[in-house]
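Below you will find the structure I want to go over with you.
All protein chains of the complex are present and in place, except for one that has been dropped.
Then we have subunit A:
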Amino acid sequence: MAEPVLASPHAESKRPFLTEQRRSRFTAYTFISPFFILFSIFGLYPIFFTFYLSFFKWDALGPMKYVGFKNYDLITSDPTFWISFSNTLIMGLMGTVPQVFLALLLAVLLHSGMTRFKKTFRILYFMPNITSIVAVTLVFSTLFGNNGMINWLLNGIGVESMAFNSGWWGVKIAISTMVMWRWTGYNAILFLSGLQSIPMDLYESARIDGANRRQQLFSITLPLLKPFIIFVTLQSTIGALQLFTEPYVFLGQSGTGSTRQEGITMVTYLYSEAFRNGFFGTAAATAVLLFLVTILFSVLNMLISRSGSRETGGKKA
């Protein structure tokens, strides 16, 4: 006999099913749902499917055939894969390391008490980053031509011409230069915003203690800038591992795309395995290895930066 009491109209009007709290929760879930729906379909599912696919032989059309680790055997015994792997590392190193130092130098210069034209410099340094990589590559392919401007400059200082568009090192130098041109200014701006977040009174008190410019740089600026340095290095490393457009366009003059070995990278290898040769299984295995290398480098990066901070911490103590 308790039900009729509970179901009285009074109780119902006091606690309707759609309370204000429920309604606002429902609204919030609706507002964030587009991301989660799209990411499940075009992000999460493909990632798991790539791992799955790497154990199958498949041309994206016919039936899939389970082959176990054979795809991994196939690519690791393919010399071209290892060339693409070492090319990626070499170009990554050549493009990233000098880039971070140069960016740091430019940012420190821009920050060092000179406020004149700071905004103009920021815009000018940023301009390379807004251009498409295709356009950048086309421009640099003229500068790096056999009779191009870079060789003319080299001859001017008494260095012999280099075959930038076909030599083993030439191609790598040309491609790393494109990467550096595009990203150095961008990273300098990131460093600059990091420098601007350092409170000025730290420098004031250091100056009162008699610290000179060099001491200020090494005991205030660089340690406090460390999160930015880690971020930029990590982002550049990950970007370098995914190098595709520059080698593809730069070496694709014959219309066959980047199958030439001087500049083939892991992603161009992946691309030609899947979309030229129709080997989706080995391409998936390449993607998985690329992912593992990316994780490895990120972890290494973190470890190095952490041990670095322990050292400086030790010195201070």
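Everything that follows uses one rule, which is that contacts are C-beta pairs under 8 Å (C-beta built on N, C-alpha and C of every residue); 3 or more make two chains touch, one makes a residue touch a chain; residues count from 1.
Throughout what follows, contacts and distances are computed from a predicted model.
As stated in its UniProt record, the chain not included in the shown complex is "Sugar ABC transporter permease", which appears among "BNR/Asp-box repeat protein", "CRISPR-associated protein Cmr4", "Sugar ABC transporter permease" or "L-aspartate oxidase". By the touch definition given at the top, subunit A reaches the unshown chain through residues 23-25, 27-29, 31-32, 34-36, 38-39, 41-43, 45-47, 49-50, 53, 60, 105-106, 109-110, 112-114, 119, 121-128, 130-136, 138-143, 145-149, 152, 181, 185-186, 188-190, 193, 207, 210-213, 216, 227-228, 230-232, 234-235, 238, 241-242, 244-245, 248-249, 252-255, 267, 270-271, 274-275, 280, 283-284, 287-288, 290-291, 294, 298.
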